[in-house]
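Every protein chain but one is kept in place in this view of the complex.
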């Protein structure tokens, strides 16, 4: 029987950013509803946030342990169906592991956790429990990213030779963390963010997107991380040279000090037969280039004879009705929800714990290479 | 006490397009929930659609009369708070009037109705009942449209001299209506769409946007409507010259046969001191031009010292996280909901029945001018 | 035997703009050299200008009559081969007619002359003498304009339904002519510019481009001309609805008061099978749109299997080496020069006196329609 999936949320209380994005994305097509939450590590803040969200008081919990324990005890037709984790990096592993062990599938914000040890432990837990685990590398949710991947898979670009992945931002160009800004605070704090700020927060998105579209694992990196803002303990800028499988080469750079760059994730892929280019800030256009014919602009929702089924399935509106960040994010939840409803061990088009482990390995290798005079360093996932 | 507003919907059943947009837009920030509906003029289709939407069967009605009558009889803490009307044009006046007379505020899709007589009657009903009436000229909901309007109001462009409004589409370039396509069917049928297809469906959006941004009423038009697709009884293309208040002049054109134009609404405004330009398909950028300094690109969500409060209030995400059609549409519902919760006769930033009457007058004048050798014809709203 | 063609110039002395463009364009590929000139109606200014240009003093003349008479008397291997006329509109007919009657072919700046009477007289003189006459509607010289025309001719867009031609500028947004600025002075003076400023100076370019690309004559216009700058005797802004041959419809607008629009000529053409779009300020890209496949970006100089011979012949550099205003202008001179060297009555890809007559008719019809309540008015060329 058709029903709404019930989501329990860890984090995302008043003052948070990504929590409300998860809630809107999860709810967008009416398949998921917010059922309960532990919205803050401060119980009072959690309760106030729950009230804001119009949840009944008895489904708002003081911490994630309480939530998982009490929800697990509820009747099957009432208790939450899965847990969404939207806390800082150091608060991923704990609730994720506990939830899985209590039988709850997990949708987790990225990067997966604080370090490789935690990552491997989560991966093992997922394997042991056999439960669904999604990771919100949300930028793979855009229709034109799906189209790009489908084109590469179909061999239209031929063997891939070169990639360029960028993720420039400017919001940390000054020492914002010293003003008490919550988002800046934890991201620049090694105890809460892990070994890297810039690579961890946005570099991993660029790496994930690169691998998703090309289908080629990044195998080695040569990197230089920099900290431009004085007093900041972690990197706020990164240059990385890439060696991918099958001899492909590339560059990935990310920065948080690139003034007035907003959220400039983009990817260019060059193969033996053609090229492609995609920009997150204008997500509904995919540019294809060929050696002997006109450039092509492929558009979300267009009425073409040959848009890929993957792109069409990820599309919400007819062409020219701009889809954006939210719809792309929501596509991960749609896929995750479909997987849940399907049961078994479904194949979902949503990054998983394995992508999370790769992300942690990417962070470790870039930090290590940068510390070692840009030496080529293997990704060990 | 904080609560969710309950929406009852007329139309929007299986196979419809705009109904699901209204539902997602209304629900986006968690303030409104779908409580009941009469989703089709066919009771069976209505019931099936309600089940799709996970509504309880007793809140799914066979037609709008039944819905309004039965909801009116429910207890105050249960019955719907307002009615959303998402049917073809000929099915606006009936449910809107009945809802208002039963005490329900109304959010109605555009254009307002079938002809000026209906429009005037609705306007009188709104005035008589004193209830809120919103009209989804949704393109005014974008943050950068708000910014454009604020800049003009603040006098930054000086006295307005010239406007250019465009709304090209290509989806009716062939006789799609003969294939049974539902959206094409009713829009090209004078009995269901009214006196115009192209001007009614999209030209009115362009006219509304022009007046919203400039603050200047269109006073006279000289028009030529064309029907390029053989056998189509209404226009599918329109050229209109405009005379606006205060001596401003302009051009507005709209077309449904402009192949591979998707949903290309755009506006340029030229004043004595500066110019602006905005495109719906890339809605998060507003271009400003000046006689003696660099062009400016104003961006949704940017961290500028001086974005207008109106733009900021309409913004959902930080800069670079593309907002689109849905968020703009949702801003109308946010404003409408805030008005409902506020009570009294609130000022809302959502088009109203008055804009709807102006739209009908615009349709009538362009049709009349076109029939009269492009003679300058007054808009009589 | 291969040789350089010798050009005599009328106008283009110190302080002029378009004269130096003609000189650079004519000389660009080494086929034409400046041999003599009457650069100003003031003999002193003419001589000083000639010295600036490193011409021998005996080839610099006090006025065009002197130039034509004395050059006609020189030996064949010394005298000028043709005359370039780069004066204000009221100084076209005199030198052009005299040159033709003395046996010199003419390259003339646009619009052709001051009024239809002069235009018809020039046309008759060209026919009588059988000499080449080129008119510098230079924007048809761009490779991607050639490509656009070739695509339409080849039927790729199908029957043309709608066109939109624009030519916005902002340089006359204030009363520049009252500051003594030479270019503004004569263009806003009916005695020197003719019946129109805006339509004459730039509207005719847009009309010429429209007819060149579509191959369809504009048959009727409904127009409104405006003068926004107080005290200016001619129009500085124009809206025009178009009826073209074969049932095509369109809009053309031009303005000189559109602040910070630079030189924004652009054209969109919509046919039964596809659409195209071209912008003068980014001239090396032609956008093609189709009902059922990706948009195409065609690029100047690209190594495609199927660029038209006309576009290739007009291309100067490999793709990505931006060509601009000068190269496009030079293509007219290349074609004109090739025609001269070929002899007989060659077909050249350069606008001719006939295009000039059509331009005057377009001016007359728009002025007349605007004076007659936007009445549809026939173009009588």
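Letters are used for the chains, namely A, B and C, taken in the order the chains are written, and counting of residues starts over at 1 for each.
As a convention for this text, contacts are C-beta pairs under 8 Å (C-beta built on N, C-alpha and C of every residue); 3 or more make two chains touch, one makes a residue touch a chain.
Just so we're clear, the structure is a prediction, and the values are computed from it rather than from any experiment.
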Full-assembly contacts of the left-out chain, visible side only, are chains A, B, C
Only one of A:39, A:212 or A:253 touches the unshown chain, namely A:253
Which one, A:48, A:74, A:150 or A:164, makes contact with the chain that was left out? A:164
For chain B, enumerate the residues touching the unshown chain of the complex. 288, 291-299, 302-306
Touching residues on chain A - with respect to the absent chain: 161-162, 164, 166, 170, 173-174, 222, 224, 226, 228, 237, 239, 241, 243, 249-251, 253, 255, 257-261, 268, 270-275, 289-291, 295, 373-376
May I ask you to list the residues on chain C that touch the chain which is not drawn? 2-4, 17, 21, 23-24, 27-30, 51-54, 169, 171, 260-264, 280-284, 299, 301-303, 316-327
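One rule holds in what follows: only the chains that are shown with their structure count from here on.
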Between chain B and chain A, distance of the C-alpha-averaged centres to the nearest whole Å: 35
So what's the Cα centroid distance for chain B and chain C, whole Å? 43
For chain C, which residues are shared contacts with two or more other chains? 291, 295
